[in-house]
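Input: a single structure, listed below in structure tokens.
Omission of a single protein chain aside, the complex is shown with its protein chains in their original locations.
Up next, chain A:
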């Protein structure tokens, strides 16, 4: 049964794994164009791009997806809207995006295998999995001034007292859209679409100047 279900979609590993193939993250051009100020002791925000992670969009019913994820990755779906959960290692996360839509982020190179195992497990259930790894990137922002920086950038209420660790939302960032997540006391994440990444990066550098923003590469 699972074989026939698998055959009804085009399961395609778009990742090239040879050393001979040059790979460029969505911020590759931005490093060239805008540079990357080195973090200093004065930096109250430090930005880093977490490159080449596996990003999968899951669509379907919460109950079947939850069961499959627990079996395949040992993570449950987050129980509430606008939240996310991590596996024990902290390397894999699953975030609620809409009532039947979640974002699964896994270490680079795992996306295809995870998709295949989930598809096998989900078989004939009503669901979809789409690999969007090439289309977005994850930026981490670390430091005490991150909420201040975000308040200048997003309309959502990111006051730390109202945005606990484990919360994640899709919101307006300047004139683009990003996902904002809080992954630690002073650690936040932005999931940015590839084509908007340079705009968001330039905005962050500009808005972050007063916090002596630094970029780790």
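We take it that a contact is a pair of C-beta atoms (placed from the backbone, for glycine too) under 8 Å apart; a residue touches a chain by one contact, two chains touch by 3 or more; residues count from 1.
The rule we apply is simple: contacts and distances are computed from a predicted model.
Chemist: So which of "Sarcosine oxidase subunit alpha", "Putative cytochrome C assembly protein", "Manganese/zinc/iron transport system ATP-binding protein" or "Assimilatory nitrite reductase (NAD(P)H) large subunit" is the UniProt name of the chain that got left out?
Modeler: "Sarcosine oxidase subunit alpha"
Chemist: Which candidate, A:23, A:64, A:123 or A:165, sits in contact with the chain we can't see?
Modeler: A:23
Chemist: Applying the definition given at the start, please give the residues of chain A touching the unseen chain.
Modeler: Here the touching residues of chain A are 7-10, 12-16, 18, 20-26, 28-29, 32-33, 42, 52, 57, 59-60, 100, 126, 128, 130-136, 151-152, 154-157, 159, 161-162, 174-176, 193-196, 198-199, 202-203, 206-207, 209-210, 212.
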